[in-house]
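As structure tokens, the structure follows; a few thoughts come after it.
All protein chains but one are shown at their positions in the complex.
The letters A and B name the chains in turn, as written, and every chain counts its residues from 1.
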Amino acid sequence: MTLFIQTIANGLLLGGLYVALAIGFALAFGVLDVVDFAVGQWVMLGGFIGYFLWKWTGIDPFLLLPAVFVLFGGAGYLLAPLIMRVRTSRYARPELMVLAFTFGIALIMRGGALTAWGFNTRSISTGLGGMTLQGGGIALPGLRVAAFGFALAAVGLFFLLLYRTRFGLAVRAVAQNKQSARLMGIDVERVSALVYALYAGLTGMVGVLMAAIYSVTPEVGVRYTLFAFFVVVLAGMGSIAGVLIAGFVLGVLEALTAVYVSGTLTFLVVFAVLYLSLILFPQGLARRGRS
Amino acid sequence: MCDVDWPSQGCWCCSVCRSGATPTSSVSQPAFFLWAGLACAWNIVGGYAGYISFGHSAFFGIGAYAAGILMGERFGLPFAGALVVGVAAAGVVAALIGWPTLRLRGAYFAIATWAFAEMVLQLANVLRITGGTAGLTLPPLLDERLFYFLMLGGAVLTYGLCFVLLERSRFGYRLKAIRDNEIAAETLGIDTTRVKLQAFVLSAGNHRSFWRHLCLLDHLYQPNQRARRGHYRPDGRHGLARRLGAPVGPSDRSSKHVPGESPVLEPVGEYHGLHCRAWCRHRAGRLVPARRPGKPLAADTAAPGAARSGPAPATGTAHSRGGAAMSTPLLAVEGLRKTFGGIVAVNGVRFQVAPQEIVGIIGPNGSGKSTLFNLISGVLRPDAGRIIFRGQDITGWKPHQIARLGIGRTFQIPAVFTTMTAWDNLLTAAVEADWAHAPQRAEQLLALLTLDAVRDVRADSLSGGQQKLLELGRVLMRNPTLILLDEVTAGVHPTLRTVMLDVVRELRRSGTTFLVIEHDMELVRTLCDRILVMDFGEVIASGTFAEIAAHPDVIEAYLGRRVS
Partner (left out) sequence: MTGLQVRDLVTGYGKVEILHGVSLDAAAGEVTCVFGPNGSGKSTLIKAIAGLNRVWAGTVRLGEVRLDTLPAHHIPRHGVCLVPQGGGVFPQLTVLENLRLGGYLLPPRVVEERVTALLDAYPELARRRTAPAGKLSGGEQMLLALARALVAEPRFLLLDEPSAGLSPRRVAETFERIAALTARGVGILMVEQNIREAMRITNRLAILVGGRTRFTGTPADVADERQLMALYLGG
């Protein structure tokens, strides 16, 4: 029984990070109308950049997080106009072209990482590495608890921004009715770019923490793309509240599969559930009304 | 008109020369042909049909693994046998997966196929029969040079086949129609569900497997290799559906490879390939000379089981139709009702249309006119009521079935096939009708509608009025018995408008019946025998122009209701 509770607890801890990962992704989709296939690669790059920053400066990765946020935010802000350009282009099926475009970005990131850094795994150690919290018969690694804390803080700040600031109001307006947003005087293109920057920054930070908890190789991006899709598909695209729940569901599912079925089969199970939910609940993806 | 992008073509030629000229022991060179061929196959579904699939690596792997396992110690099948089974296995899996997955659109289709491919990859990593992550090892079958030339030959063969298969065949036109406008394709009689599935299975289980297997025979079968090939797939997609564009990606990659490819350098190649691809993407559509109008193949080589149904042949005349007595209406609509969410768009509409009548439908915006057309043509299912055409109850029928029965329509917003030329748009319309006489008929219509000057212009470059004319032409290619025209003269120059009216009148004399939605009252007055006025989803008046103009409900509908 304790094993079960331990597993659930581990799953929940990780689930928090998955929520942080998916929430930026979901917002980017709602505002820019783009399914970003490169989401996992942002995580992977975050891990690598975090690793190198840690190596060169010796600063604890948790303290490096703001720097990573700014760095990745900047990159996202620069990339966003390109993505929006493809999205509004004259190709047959621009919404698919942008999909392929982000898939291509993902491949470039992965290929570039492989070229630059090779196959070896990198891992970041933090001061919290050794600690463990004990209680009620279960042991929670300090690092994971700290990461969970970060995720909570990040998601909390995210919601504060979205629901308590003027900018957040503009973002929500753009996601609901772009034409009306323009009529209010909102620069939709700039807001979209900022949202993408926010998403990239947030995802980069998640990457740093993943590198600390697990490790990072260039191949790891696919896994996180899968996870982001999983959470968003299950939540129903556009449902922020759903992401909160689905993120934890994913964490727990992964933990349970790893412990009770087999470690190597976790991806298979997660992929299978994703595929089945797409087939069986397609409407879960299209609920959001868009302008 | 030659639309060739010389830098890209030059790039391709150089790469082929460099990597293809001398068969050395570099492993990457035959691989180039492999990738090129795979990209070609993927293009069937991704480029031509517009369904971007990230999952084709799964079929490649299934075919390859099936053949490999059968050739291994356990079963010891000879190569030919294993090949056949491998191809069949991939095809079967594609059919099974394709049916549910193809119901998804766009991004969701891509995600689902990607999820499927990764699932298969995971399975391959895990199952013992596939050798787990280490893969299967098989003794090499062929000598290096022979292998090389076979691959080269295979690549050429594939291009040739893809060219024949797709560019000029009915199947290719069907696919492109689906990509450009799936609904319009349905209203031209194309059974989109079946065609999509055919494309999917074809791209998965085609003879490319032969070459894949040969290629893999001097490697290990490894799950990761297979996955990488899958990732290469979207790279072969330069300029959607341009047959020569397909190999530009792989060739760019190969030309950067160092012989004796190491795992690290493969991604380098990948990286460069993507770089070129991103650049090439901006030239999408410019890699290949625009299609010259040629006669399409008379024989349909690639669409097994395509039904030869459809209305009377192109040269049908007045008296083959319209023999029905005036008392039997051609079209009868009873109690038709359609609701969207809480809004009633069509509310119990009831009317009849006699053969060779021209009936106009007018009314304010939102009165339900276009919804009515969507119901009659099968694009929407009515919530209640019946539609009877030529005595047959067609309520709930699919659009392509209704189209094949003899109803054609245009759309309020022109639904031309955007990436095809005007000529190809017209040909596509005949894909489920008289294909043999299609070029003749297309020539006639181009001349009639004064579109011959723009026959080779991409449809989305045409002016709005020309697009409307093209849509009319497309409908006329099938020679339907009943034609629904939805604001067909909107935005059309007055002189062209006269052309359209003459065409309509001439066709009526030959036996065609028309239902016409219009806002141009002058046109309605001069053209229509009878007019139905709609408001709030109901027919509020019916009669001649003079009658309805004086009708108080009609006046109220136009000038507004008095409150006091």
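Annotations
Here is the rule we go by: a residue touches a chain if its C-beta (ideal position, glycine included) is under 8 Å from a C-beta of that chain, and two chains touch if they have at least 3 such contacts.
These numbers come from a predicted model, not from an experiment.
Only one of the listed residues, B:Gln392, B:Ser463 or B:Thr498, touches the absent chain: B:Ser463. Only one of B:Glu334, B:Asp520 or B:Glu538 touches the chain withheld from this view, namely B:Asp520. Set against the missing chain, the residues A:Leu169, A:Ile245 or A:Ala258 yield one that touches it, A:Leu169. For the options A:Thr2, A:Ser180 or A:Ser262, the residue in contact with the chain missing from this view is A:Ser180.
Listed here are the subunit B residues that touch the chain not shown: 363-366, 413-414, 462-467, 487, 490-491, 519-523, 525, 549, 555, 558-563.
Mapped onto subunit A, contacts with the missing chain fall at residues 166, 169-170, 172-173, 176-177, 179-188, 289.
Keep in mind that, in the parts below, only the chains that are shown with their structure count from here on.
For this pair, subunit A with subunit B, the centres built from the Cα atoms lie 35 Å apart. Residue ranges on subunit B touching subunit A, taken from their complex, read 50, 52, 54, 100-101, 103-104, 106-108, 110-112, 115-116, 118-119, 122-123, 125-126, 179-180, 231, 234-235, 237, 240, 263-264, 267-268, 270-271, 274-275, 277-278, 281, 284, 418-419, 460. Those residues of subunit A that touch subunit B in the complex are listed here as 35, 90-93, 95-96, 99-101, 103-104, 107-108, 110-112, 114-115, 118-119, 222, 226, 229, 233, 264-265, 267-268, 271-272, 274-275, 278-279, 282, 285.
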